[in-house]
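All protein chains but one are shown in place.
Then we have chain A:
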Amino acid sequence: MNKTVNPNELKPVDDVGPLYAPRQKVYPQSVSGTFRRIKWGLMAICLGIYYFLPFVRWNRGLGAPSQAVLIDLPNSRFYFFFIELWPQEVYYFTGLLIVAAVALFLMNSVGGRIWCGYLCPQTVWTDLFYAVERLIEGDRRERMKKAKSSDPLKLERVSEIVLKHSIWLMIAWWTGGAWVLYFNDAPTLVKELVTFQGPMLAYIWIGILTATTYILAGYMREQVCTYMCPWPRIQAALTDEWALNVTYRYDRGEKRTSVKKAAELRALGQQVGDCVDCYQCVAVCPTGIDIRNGPQMECIQCGLCIDACDNVMAKIGRPKRLIGYDNDINIHRRQEGKAPIYRIVRARTIVYSAIIAAIGGFMVYTLATRSLLDVNVLHDRNPVAVKLSDGSIRNAYTVRLLNKSGYDRAIAIDVEGPINPTMHVVGVDSVTPDRPIIVIPRDSTSELRLLVTAPAENNPEKSIPVRFHVMDIGLGVAASATDNFVAP
C-alpha cells in the first residue's frame, strides 16, 4: 500500500519536464503457471477459430454458398452454420451486440478486466508477438541488454531482427488474409489471391489489417490498452468493491525484505512480510506496472504476476497466492482476523445474467420459430380505394413475398374476407380463378401488386379486415397477413 510521504522530503520530479514523456519500454519475462496455461489455451482457441473458421464447410444445397460462416455483402446475406440472416433481420446483430456488452459487464463484475487479460484481440496478438520475440531474441534480460548495447550491429543480430520482423509480418499478413476470407468463399478466394486475380478490395483490406496487426501488436502493445482503449475508463466506473481484481495481499505483512533478512527478523520475532522484493511480478507484467502499489488502471488482469509470485513462494516455502484475484474487503477482513468471503452471486451479477439470458433466449426463440416463407402487405395510400364503373370497390396492395429457403417455390395467393373479395395480381394470369400462382426463386423476394375487388352488393361501409394467405403448393408451408379493405 502507498505510504504517505512528508511533502517536505519530496523533490519535484517532472514539473518543468518536457511536454511529452518518452515511452518506458516493457520487456516482459516469460513465466509458467496456472494463468499462463489458461492464457496459452485461450490463445490457441481464439486464433484457431479466427484463422480456420472460414474453411469450415456447410452444405446448404445447390447454388447456395457452402461456407459455414460467411458475410455475403453483395447479396446482403449472413450465413452462420444453419442460420441464414436477411437484411431485415439485422436486429439479431443488435441483440448480439447487447449480449456482448452485458457479458463484458458481467465479466467485469466477477473478475475485473479479465476480458482484457485473456480474450481481447489486442492482448492475444500482442502475447503471440511477444512469444515470437522471446523465441528469437531471448528472454527479458537478453532483450534488455540487446536493446541497450551500443555495439555495432553484427550479422547475427541483424539476422535476428530481420527474422523477428519477417515472422511478425507473416502473422500479421495471415491475420489480414483470414479477415477477407469471411466475406468470400474461402478456398476460391485463396486461389484467386495467390494467382493475383483476387478483387482489389481484398488486397486493400489485407494490407490494412496486416499494417494494423503489425503496428498494434508489434509496437503499440500495452499502450493501446492504456491510452487508446476506452474500456479501462468505462470499467472503472462499472466496477464495485466485490469484483475480484489481481491484488497484492498486503495483509500478509510488511515489510518486504530479502529471504535471508526475513528469516533473521522472523527468528527475532519481528514483523515481516512474505514479499521478498524480488521484482518477479514486475518483470513479467506486460504493462510494466508494480501490482504491489495497489489497483492500477494499466492492469489488464492477466494474472501473470500471480504465476510469477507463486513460483517464488513455492521456492521459499511460503504459502502461494501472495498475489491473487481478491478485493480490498477481504484484505481488511483478514486483517481483522475474519474469514474472507467471496460474493460472485450478487444483485449486479444476477441482473446482468438475467439480461443475457432474456435477450439470448428471445433470440434463440425467434431464430427457432423463424419462418422461411413470409408475406408483408402494404395497403395503397393514394388512392386508398377506387370505385369501378359497375359500382364495385377495389383496393390495391403491395405484397412482398420472401422465400428464405434454398429452393424455388410455387406460391398460391389467396384473399379472404367478409366482403367476398376477388383478386388479381398484376402481371400474373390466374391459373385458377382468384388463386394466382407465382414462382419465387430460392433465397429471394418478390414484390407484387394485388388488386382486390368487392362486388357492388358487398360494398363495405367502413374498413373491413381481409386476410392474405400464401401457400407453398408443393410443401403446404403457409404464411398470412392481415390488412384492411376500405370504402372510398
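Going forward, a residue touches a chain if its C-beta (ideal position, glycine included) is under 8 Å from a C-beta of that chain, and two chains touch if they have at least 3 such contacts; residues count from 1.
One rule holds in what follows: contacts and distances are computed from a predicted model.
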item	value
"Na(+)/H(+) antiporter subunit C", "Cbb3-type cytochrome c oxidase subunit", "TIM-barrel fold metal-dependent hydrolase" or "Lipid II isoglutaminyl synthase (glutamine-hydrolyzing) subunit MurT" - which is the UniProt name of the missing chain	"Cbb3-type cytochrome c oxidase subunit"
Residue of A:R77, A:K387 or A:H469 touching the missing chain in the full complex	A:K387
Residue touching the undisplayed chain, where the options are A:F52, A:Y227 or A:Y365	A:Y227
Residue, one of A:V190, A:I329 or A:L451, that touches the chain absent here	A:L451
Touch residues of chain A, complete complex, unshown partner	2, 4-7, 10-23, 220, 223, 227, 380-383, 386-391, 394, 396, 424, 426-427, 446-447, 449, 451, 456
